[in-house]
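Left out: one protein chain. Kept in place: all the others.
Letters A and B mark the chains in the order given here, with residues in each chain numbered from 1 onward.
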Amino acid sequence: MWLYAGRRMLMTIPILIGVSIICFALVKIAPGDPVQNLLSPTASAADAARLRAAYGLDKPVVLQYLIWIGHVCVGDLGMSISDKTPVAGEVFEALGHTLVIAVISVSIALALSLIFGVIGAYRAGAVSDRAVTAMAVFGISVPPFWLAVVLVIFFSVNLGWLPATGMGPNGSEAFSYFRWSDFKYAVMPIFALALPPLGIMTRTTRSSMAEILNQDFILTLRAKGLSEAQVIRHALVNIMPQALAMFGLQLGYLIGGSVLVETVFTWPGTGYLLNKAVLTRDIPLLQGTILVLAAVFVIINLAVDLLQSLIDPRLQRS
Amino acid sequence: MSETPASLRRLAAQDPRDRGGPAQPMLIVQGLRKYFPIRAGLLNRRVAEVKAVDDVSFFVMKGETLGIVGESGCGKSTLARLLMHLTPKDEGAVILDGEAVGGAGGVPLDGLRRSLQMVFQDSSSSLNPRLPIEQSIAYGPRVQGARPKAARARARALMEKVGLNPTLFGPRYPHEMSGGQKQRVNIARALSLDPRLLILDEAVSALDKSVEAQVLNLLSDLKKQFNLTYIFISHDLHVVRYISDRVMVMYLGQVVEIGPSESIYEAPKHPYTRALLACRLTMDPRERVDAAPLAGDPPSPVRPPPGCRFHTRCAFAEDVCKRVAPRLDGALELSAESHLAACHMDKAGSGHSRAMH
Partner (left out) sequence: MANVFAGSSVAATAPKPVVQSRGYWASVWRRMRYDYVTLFCLALILIIALLAILAPEVAPMDPYKSSMAHRLKPIGYPGHWLGTDEQGRDMLSRLIYGGRVSLAMGVVPVALATLIGGLFGVTAGYFGGRVNMAIMRFMDIFFAFPSVLLAVAISGSLGGGVVNQLLTLTIVLIPPLCRVAETAASQVRTMDFVDAARSTGASTLSIVFSHVLINVLSPILVYASTLVSVSIILASGLSFLGLGVSPPTADWGLMLSTLRQSIYVRPLVSAIPGVAILVTSVAFNLLSDGLRQAMDVRQ
C-alpha cells in the first residue's frame, strides 16, 4: 500500500512541473508586451528597457521560468500589478472564500445525488425515474452563470429575499456560516454551483445503483430476510468508493471552475480573482491564481486516488 | 492418415514454390528463446522474467503434421506467435525451407508472411466484428497487391473450398455465424495468401465435438489439396493423435519429448508424457483410476525448478534430476523417425538409477 502511495506521489511531481510550465507558457504566449501596458505613453525606450530589466524580462525564457519557480517554491507568487499586494496572500484568502461555498455545494450535491440515484434505480422507467433523469440532464445542460442570473432575477429582483451580490454586509473578513445575515449571501451561489455536479453525480449513482441492484448478492440479501432499507444500505456501501471519488473530483472542478458563478455574484473567491486578473491583464495575479488552482486540483486528484486505493485495493492503477 | 510421411513429403516437394527439395525440412527452429520481463517497484524496473519459451529446437518435414501438446502455460501459444513473428524473439533462428528468416540475406519478413500463416482459436476476437467475412478473407490478398475484384473472387473461391456458400455467407458478419462456420472462415483467411505451412493454434478447441470432427476432416482434405504442412497446437491429446504424424510435448517452456505420434502414444518415454497420457479419460469403466496421475499445478515459469523442470512432480525424480537439466540431444540432427526424450532415464550414463548403462 505504501509502495503504491509513494509511487503515486512520485508521479505527481512531474505533473506539477508540467502544470507550472504551462502556467508560465500561457502568460508568455499572450500577445502584447506586458511592459507596454504599464508605461505611460510618453515613456522612452530606455524607460521600457529599465522596466523590463526590473521585471527580469530581459533574461532568457528558461531562466525566467527557473527564477519564477524558485520564488514559487518559497511561497512568493509575486506582486499583483493592479492591487499592489502580494499575490500569494490574495490567492489563498480568495481560496478560503471559494471553499466556503464549494464544499457545501458538493456535499449537498452528493447527498442529493445518492437519494435521487436510489429513487431512480428503484423506480427505473417510472415517472419518478424520468423526473430524476430530467433533473440530471437539466443540471448538466444549464449554463451555471445563466442560472445564477435567473436566481438573482427571481430571488433578488422579484422577491427581494436574498441579496444579489457580495459576501456579507461585514465583508469577507467577518463572514460566518452561522449568522443568517451573512449566510444568506451564500445561498444562491451555493445553489448555482451545486446543480452541475448534482446532475453528473445523479446520473452516475443512478446507473451504478441500477447495476448493483441487479447483482446476485442483492438477491441473497433479500432471501435472508433483510428489509429493503437494509438492502439499500448494503448497496450504498458498494458505491461509496465511487461516490467519494466523484465528490473529490467535482470539488476540484468547482474550485477551479467557479469563475462564472462568482463573477455574477461578486463573491470574492478565486474565480472572481481570476476574472479580475484576466480583465486587468494582471500577469502575476493571473499566473499565481492559475497555478494555485491547478495545484489544488492535482492534489485533490491524488488524495482521491489514494483514498480509493485504500478502500478498494483493486483500484490501484500502476 | 493413409499416406506415409515419406510420400507426403514427395508430394510437397513437387510444389513449384519448393526451394530446398524433399529432404529439406519445411521449418527448422534452433534455440528459440523468449523471456517476458516483469516490472515492479517504484521505478518499474525489471525484477523477474517469465521464461515462456526456453531453448526450443525442432524441425518440421514437408507435408507432415507436427502436433504440439502441453498444459496451459507451457509456452505453446507463445511459440506459435514467435514463429509467426508476431512477437519478437530474444534468441534463436528460424529457417524456412533452407533459408533463414530475418537477418542479413535471409528471407524477408514479407516472404515469411506468404509461406507461413496461422489459424487462430475460435474466439470472439479472431474475426473483425465490423467486417463482412468476405472482406476479412479478401484483406490478405488486397494487402499483397491484388485488385479488389480479384481479391473478392479469391475469397469466394476459398469459401467454397472450406464448405461455405459464398453467396449465402459472404456478406455475413461474424456474429451471424456459428463457431464451426467461423473456424472455416479462419481457415479460409489463413489460406488466402497461399501459404505452405499452417500453424493451427487450438483451432478446434472451442468447438462442439461433432463440429470439431468436421473441421478436422476439412483440414486433412485441404492439406492434400494445397500441399500444406501443419503445426497443430492443442491440449487435447485425442485430437492430436488423430491428426498428427509426429508429436512434440512441451513443459514449462521446453521440449521434453518428440517423435512419431504412434511411438509417443504407445511407448512414451518422458514421465510427463506418460502422466499426461494417463490422464486421458476412457469410456471403459473397468479402467477407472482412483488417483490423478499428475498432481498439482505446474510450477511458475518465473522461477522454474533447478535441473529438470519436471522433477517436482515426477515419480522417478532422483538427486541428479535436481542438479542437472537433461537436454534433448539430437533434436535437429537425427531423422524425423527418431523418438527423443529430455529425461535422465533415457540417457545412458546420466547418473539416474534407471538409465541404461
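Throughout what follows, a contact is a pair of C-beta atoms (placed from the backbone, for glycine too) under 8 Å apart; a residue touches a chain by one contact, two chains touch by 3 or more.
All values derive from a computational prediction rather than experimental measurement.
Considering the whole complex, the residue from B:193, B:206 or B:355 that touches the absent chain is B:193. Although one chain is not drawn, the whole complex shows that of A:65, A:92 or A:138 it is A:138 that touches it. From the set B:136, B:183, B:244 or B:261, the residue in touch with the chain omitted from the display is B:136, counting the whole complex.
Taking the complete complex into account, residues 81, 84, 86, 109-110, 113-114, 117-118, 120-121, 123, 125-132, 136, 139-140, 143-144, 153, 156-157, 160, 165-168, 171-173, 175-176, 186, 189, 192-193 of chain B touch the chain not shown. Those residues of chain A that touch the chain absent from the view are 14-16, 18-19, 21-23, 26-27, 29-32, 137-138, 140-147, 149-150, 152-153, 157-158, 252-253, 255-257, 259-260, 263-264, 274-275, 277-279, 286, 290, 293-294, 297-298, 301.
The rule is simple: only the chains that are shown with their structure count from here on.
In this assembly, the C-alpha centroid of chain A lies 58 Å from the C-alpha centroid of chain B.
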